[in-house]
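First, the structure itself, so that you have it in front of you.
Here the complex is missing one protein chain, while the rest keep their positions.
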Amino acid sequence: MSIPAKLNDVLHEMPGIKVRMMNERRVRVDLSPDTLPALLEILKGRLGYCHLSAISCVDWVQTDQFELVYHVWSHMLKTMVSAHIFISRQPGQFISVYDIHAPAGFFERDIHEMFGVHFEGAPNLNKFILTSWGGPPPMLKSFNTREYVEKTFDWVQYSPDWLKDIEAKGGGID
Amino acid sequence: MSDIRPKYKGSLLRPMKALSFLFREPATLPMEPREATELYRGFHLNDWEKCIGCGTCGEICDNSAIRMVDIPGLPGDPAAGVKARRPAIDYGRCCWCALCVDICPTGSLSMSREYVHVSRDLDTYLILPDEAGMHGENFQKGWAKSEDSDLLDLTRRAMGELEAEARSDNFNEVTPGYDAQTALLEASRCIQCGMCHEACPAHMHAPEYIRAIWDGDMERAVGEIYRTNPFPHVCGRICTHRCETACSIGRRGDPVAIRWLKRFAMDQVEPEKVQEIALKNGIAKSTGKKIAVIGAGPAGLTAAFDLAKLGHKVRVYEARPEPGGMMRYGIPEYRLPYDKLDADIEVIREAGVEIKCNMRLGEKENLQNLRKGNDAVLISTGMNLGRSTRIPGSDHPQVASAVDLLARITLGEDIKAPKRIAVIGGGNVAFDIARSMARLQRRQYGAVNMTVLALEERGAMLADEAEVTEAADEGIVLVNGRGPKQVKISNGALAGLETVKCLSIFDEEGRFHPRYDESDLVLHKVDMVIEAIGQMSDTSWLGDDLTEALEWRRGRIAVDDDGRTSENWLWAAGDLVQGPDVIHAVAAGHKAAASIHSAVAAKKGAVK
Partner (left out) sequence: MRPENYRPVKHPPSHEYELYFGPNHPGIEGNYAIRVRLKGDVIIEAIADGGYLHRGFEKIMEERLWIQNVALVPRICVPDPVPMEETYSRAVEMIGGLEVPVRAQWIRVMLLEMSRICAHLFTFGGNAATIGLYTNMFWGVTMRDYFLDLFEEVTGARIYHMFITPGGVRRDLPEGFLGRLGNLLDELERRMPEFEDLFFESAVVINRASGIGIISQEQALSWGVTGPNLRACDLPIDLRRDDPYLVYPELEFDVVTVEGGDALARMMARRGEVIQSIRILRQIIARLPSIGGAIRSPLPNPLAWNLPVGEAYARTESSKGETAFYIVSDGGPRPYRVHVRGPSSMHAVQVLEKLLIGARIEDIAQIMFSLDACPPEVDR
């Protein structure tokens, strides 16, 4: 299991990059946020990494960072590079890669909506899913769904006959 | 493959062929109830006979669709691990994943082969499933428990032990304890149902400390253990583990090794740290009240520990040279090393309990003095007299009592074990003495000749299974279904033990009343007979007046639920009240302490 030589060469042109082979078709790279656009550009231009499969965002509360993961696939090398960057959580801000990969438009919009990360230069950061939501970005770890649900909704109160009988005898739902 | 795109403009007539469908059988089915496939996940079925109300189905449920309903009148038995409650399913929330079926420890839950429930009445969506199913129409079982889909780990991680060779001539501890990885895996089997907590006489927080062990947080585990038990090293080794009997995993597999896990957690934490954790809530300000405890066994020391933490001045009087009672003088060292017992007692001392050893009442101190000098007195002197079979010849000097011998071994007396020994009894004490004496035999002669004669058949032994198999490994012979007839004596020397075949042990009313086949006689040629058929308490030291004044129940001091005797200054707890068992004694110690605390707190002024 080793990284294709061409890919290895290209990756190591990036300053301060850490490369790890996860399995035969998955490469994880860690790099500084400012070098990410260059990496995507160079991978796309030279090795056919033209398919941006997804951009994933992870909210790391303990280190007060957002992790952004760009999954790009080369139809040529048949290898996926997942580029991990960490950005500060306050404010969550990064530059859009829409110019390099058009699918980024959707993912950035989604991350903006769910995590509140602002992408400079993104074509459209309007709300998409939670159009009438006024609360905080819900995918943040600080947003507690259960708490919200308990506060907002009531549990259904059933009282079928069998339960009434049991309650009359002193039993009931635990 | 690019050629599959039609090159022509298509036909207007060909769709007309579909008209032929007018003459075909319809694909739809009539709207009648029909049975689904064999694995269908329809509505829940629950076998109430099998269900133990553990609530694990509710734990695994994705959608909080399962809630447990307390049902008065249902037989519940904490000791057997059965709760009087059954799951109710909310079909407004259920998603039919059947994880509840796959995890159910008993296999009582399954799902029916019924498709449809339609109703405008919301209340019909909450059901208490039984075997008849949602609409009582007895649709067959669909998805049920199978080996493939079982989610529980039913196999216990084995506890290693010293090879028979390495252990049978010494008193080194037989079991080495779990290693970290094994303990973690064993702890991960627990489903946190809490049956063990209910079954434990002391209501130990086993689910909590098992979870802490799984989390790798041993100090938290020790904290959970010390909430209810000041003898964790002891109970981690020799407890009768009612918890494991009640364990839900034990319904279809091996119960979680709760006892070994407790031991593991205790062994992992440094004694100083244990002391710190045990006393982390501090010791209350002195109340000025004085309490005397007679007998430094598990009941007495537990009560003393509780009372000392509450700020009372507690002094424990112990007749023997060291504290611990039966834990030290009854249980062989290979099962419970003395340093572990000492560690537990050290924590109790650290709480401010004063233990005065070699203080047999009636010799240097007496009960009347203690009554005068203290606000309350607790007696917890245990059961340390061996019962005798009273068969002919049982008064011969070569007929010994198991408890006496065990105590003498602990005291370090030089005991000469004869070459051939027979032990009468089939309980744990019989095996304790047999295995101890066998060790001495092997030490002295390099060979074992030890026979244990049990009244019970092999399948109904009172002793723990581990004791029986380990004894066999050590070369001890077990003979089942034999009752003692007489001790044969020739020329003043013990020549052997004659036994008869036991036909039945209990009479029709379930009382102990063995019947024998007197014609089936066997003579076991031995040099010594040890009786291990039970213990009793020595209460002669109470004195005539007190014995007269106290209420008694079947030969034992009568106490109320909190351990208080008919004399309002006197409490009694432990083996002498309820028969031998460490964890019961611990539980009784707690109760007595709580009762004493509230009684002395209500009393005005202190004893001068």
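The chains carry the letters A and B, assigned in the order they are written, with residues numbered from 1 in each.
Just so we're on the same page, a contact is a pair of C-beta atoms (placed from the backbone, for glycine too) under 8 Å apart; a residue touches a chain by one contact, two chains touch by 3 or more.
This one's a predicted model, so the numbers in the text were calculated from it and none came from an experiment.
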### Query
Which of these touches the unseen chain: B:Ala18, B:Met31 or B:Ala602?
B:Ala18
### Task
Sort through A:Ile17, A:Val58, A:Leu125 or A:Ile173 and give me the one touching the missing partner chain.
A:Val58
### Query
Quick one: which of B:Thr175, B:Ser188, B:Thr240 or B:Thr287 touches the chain that's been left out?
B:Ser188
### Query
Can you list where subunit A touches the absent chain?
22-23, 25-26, 50-54, 56-59, 69, 71, 73, 75, 78, 80, 82, 101-103, 105-106, 110, 114, 128-132, 138-139, 143, 145-146
### Task
For subunit B, enumerate the residues touching the unshown chain of the complex.
1-2, 4-6, 9-12, 14-15, 17-18, 21, 27, 36-41, 56, 59-60, 62, 95-99, 102-103, 111, 142-143, 146, 148-149, 151-153, 185, 187-192, 211, 214
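Basically, only the chains that are shown with their structure count from here on.
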### Message
Using mean CA coordinates as chain centres, what's the gap between subunit A and subunit B in Å?
### Response
49
## Note on the structure
Touching subunit A in the complex, subunit B uses residues 55, 67-73, 85, 88, 90, 92, 122-128
### Message
Under the stated contact criterion, what part of subunit A meets subunit B in this complex?
### Response
156, 158-163, 166, 169-174
